[in-house]
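A protein chain is absent from this complex, but the other protein chains hold their places.
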Amino acid sequence: MSDWEVVIGLEIHAQLATRSKIFSGASTAYGAAPNTQACAVDLGLPGVLPVLNAEAVRMAVKFGLAVEAQIAPRSVFARKNYFYPDLPKGYQISQYELPVVAHGHLNIDLEDGGTKRVGITRAHLEEDAGKSLHEDYHGMTGIDLNRAGVPLLEIVSEPDLRSAREAVAYAKKIHALVRYLEICDGNMQEGSFRCDVNVSLRPRGASGYGTRTETKNLNSFRFLERAVLYEVERQREVLESGGRVVQETRLYDSARNETRSMRGKEEAHDYRYFPDPDLLPLEIDAGFVESVRATLPELPDAKRLRFEDQYGLSPYDASVLTATRELADYYEAAAAACGGEGKLAANWVMGELAGALNKAGLDITASPVSAERLAGLLRRIADGTISGKIAKQVFEAMWEGGEEADRVIEARGLRQITDTAAIETIIDRVLADNPTQLEQYRAGKDKLFGFFVGQVMKACQGKANPAQVNELLKRKLAG
Amino acid sequence: MALESGEVEKIAHLARIAIRAEDVSEYRRHLSRILEFVAQMNAVDTHGVDPIAHPLDAVQRLRPDEVTEVDQRERFQAIAPQVDAGLYLVPKVIE
Partner (left out) sequence: MHEMTVAELSAALAAGRISSEELTRAFLERIERLDPGLNSFITVTAEGALEQARAADRRRARGEGGPLTGVPVAHKDIFCTLGVRTSCGSRMLDNFVAPYESAVTERLAGAGMVTLGKTNMDEFAMGSSSETSHYGPVRNPWNPDTVPGGSSGGSASALAARLAPAATGTDTGGSIRQPAALCGVCGLKPTYGRVSRYGMIAFASSLDQGGPMARSAEDLALLLQAMAGFDPRDSTSVEEPVPDYAGELDAGVEGLRIGLPREYFAEGLDAGVARAVEEAVAQFRRLGAEVREIGLPNTRLAVPAYYVIAPAECSSNLSRYDGVRFGHRCADPTDIDDLYKRSRGEGFGAEVKRRILVGTYALSAGYYDAYYRKAQQVRRLIRDDFRRAFGEVDLIVGPTSPSTAFRLGERLDDPVTMYLSDIYTIAVNLAGLPALSIPCGFVDGLPVGLHVIGDYFREGRLLAAAHRYQRETDWHRRAPAGFGG
C-alpha cells in the first residue's frame, strides 16, 4: 500500500454583515418572506444597474489587514456567466483576475502544540445567489431571491492543509476571525459561513498535485471533517485500485455521510469571465487602508498571548477563553471587576458558567449572569466571605433568580463563619454529642477526623471556613 | 475563421438558445463571416498594450450602506410568467 499525502485547500464564503446588499439598497435581514427583499437590481430587471456598497469594501479590507494580506490598490469586478434559476442576471458579479485581497496568511494550532502557517491566496468580493426551494410547488421548483445580492467575501486558502483536522482548525480560525472583526455573524445554520473543500492525494514526497475534487455544501465543521475523511478514503480506494480521480464538483450528503458527484455540472464550466462593464475599477488608496487599520480590534492570537501574560493563564485556558470575541470580552470584564483574580475568573468562566450555558443551550452573550455579577461572586470567594462550595450554591441562585451575589449571600445567610470562638463552640458541641467516636479517635483511629469535619460543617450549614475548622478541630481533638 | 456545425451547437447551448436544425448552417455561415471579419484586428500588433474596459479612466464610486428599497414584490411579480406563494416557479430543478 502506498503512502499518500492528503492535500486540502478551502474556499470559505463569509456573508458580510452589511445592512444592505452589495450592489443594491435592499435589506439583507435573514428570514423575510420570499422575494420581499429582492429589489429590481437583485431581480436583474432590464435597465437597472449595480452600485457598490462602501461597507462591503471596508469589511473586505479589514479582513485583508487581519491576515496580513496585500490590499489591491486597484481591483476589478468581473461577471461569471452561467444559467441557473436562482442566478437572476445569468451571471454572478465577482472578482476574477484582480481580487481586492491577496497573499495573506493565518497560523493554526496543531495537535502536537506547534503552529502551522496557512497561506491565503486571495479574498474577493462577490454577490450571493438566491435559493431554489425544491418542495413541491405544483411539481415545480420555487425561487426565492431574497439572498440574491447579499455580499460575500470568498476566502481562498493555499493547498497547505494536510488533514481533516487541519482543515477544521483552519476553518474555525477563520470563523473566529471574521466574528472578531465583526464582518460576519458566522451563523452556519443560516448559511452565513459556508465551506467548499478541495481534496487531492499524492504519493508522499511527490511535488506535483493529484487531481482534486471540490466538495460543496458544508455548513458545519463536523460535516467539513467528515466530508474530507470520506473523500480521502474514496480517492485512496480509487487510486489504489488503479483508477483515476475525476476532477469534479461533489456534494456532501450529511444524512448518508458521503459525497457524491453533482450530475451535469461539468459541461457548463465555461464561465466566460470578463470585466463587468456596469462597474468601474475599485481603487483603494493608502489613506482608506489606514483608516480601516485604525478600527482593527485586538486579534485572537495577540489576545491569547496577552491573556497568558496578563492573567497568568495556561496556553490552553487562554486559547479557550479567546475562542470568540464575546467570550474573551466577558472573561476580561469579569477578571477586571473581581480585582484581577484572573485565574479564579478563568476557572469559573470555563467551569461553572460554561457548564450552565451549555446545559441551557445559551450563548455567552445571552448569559443570565453578567460578567459584573459573576465578578461580584468571585470577590466574595477571594475575600473569604464564602467558600468555593457555597459559591456554587450562590451562583445557582444568581442564575435562576438574576440577583447579585451579595444579596443572595445575605438573604440566605450564607456568609462564612470565621469567628474562632463561634467555631470552637460548635466543635465543643459536636465532640460532646459523639463521645464514642471521640474515644475511638483518641485511641488511634485517625480516619475519624473526616467524620468530625463533616459533623462540624453540617452543624454550621457549611458556612464555617474549612481551613479554620481543620485547624481548630485538630487542636481540640488533641485534647 | 470557419466554425463547425458542432461548435455552433455548443455555443448555442452555452447561451441557452434553441436553434432549429435547419437554421444551423445559416448561423454557421453568418458567424463564420463575422469571425473572419473581426480577425482583421490581428493586422495590428498589440503586444504590451494594456486592454481597456471603459472609455474613461474613471473609478468605482461607493454607495453608503443604507437600506433604501421597500418591498415591491406584488408589483414585480405582476409581470412574472409564473409565481406561487411569493416564489418564482420554474420546472423542477434537480441538484
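Note that the chains are named A and B in the order they appear, and that numbering of residues resets to 1 at the start of each chain.
We take it that a contact is a pair of C-beta atoms (placed from the backbone, for glycine too) under 8 Å apart; a residue touches a chain by one contact, two chains touch by 3 or more.
On a predicted model such as this, the values are computed, not experimentally measured, just so you know.
The undisplayed chain touches these shown chains across the complete complex, A, B. The chain omitted from view is touched by exactly one of A:26, A:133, A:188 or A:280, namely A:280. Mapped onto chain A, the interface with the missing chain covers residues 40, 43-52, 79, 81, 83, 85, 88-91, 141, 143, 270, 272-274, 277-280.
Within chain B, the residues in touch with the undisplayed chain are 3, 7-8, 11-19, 27, 30-31, 33-35, 37-44, 46, 49-56, 58, 60-61, 63, 72, 75-76, 78-82, 88, 90-93.
The rule is short, and it goes like this: only the chains that are shown with their structure count from here on.
Averaging Cα coordinates per chain places chain A and chain B 41 Å apart. The residues of chain A lying in touch with chain B in their complex are 18-20, 24-27, 33-40, 43, 45, 51-57, 76-77, 83, 85, 132-134, 137-145, 251, 262-263, 268, 270, 272, 275, 277, 279-283. Residues 14, 16, 53-54, 58-69, 71-73, 76-77, 82, 84-95 of chain B are the ones that touch chain A when the two sit in their complex.
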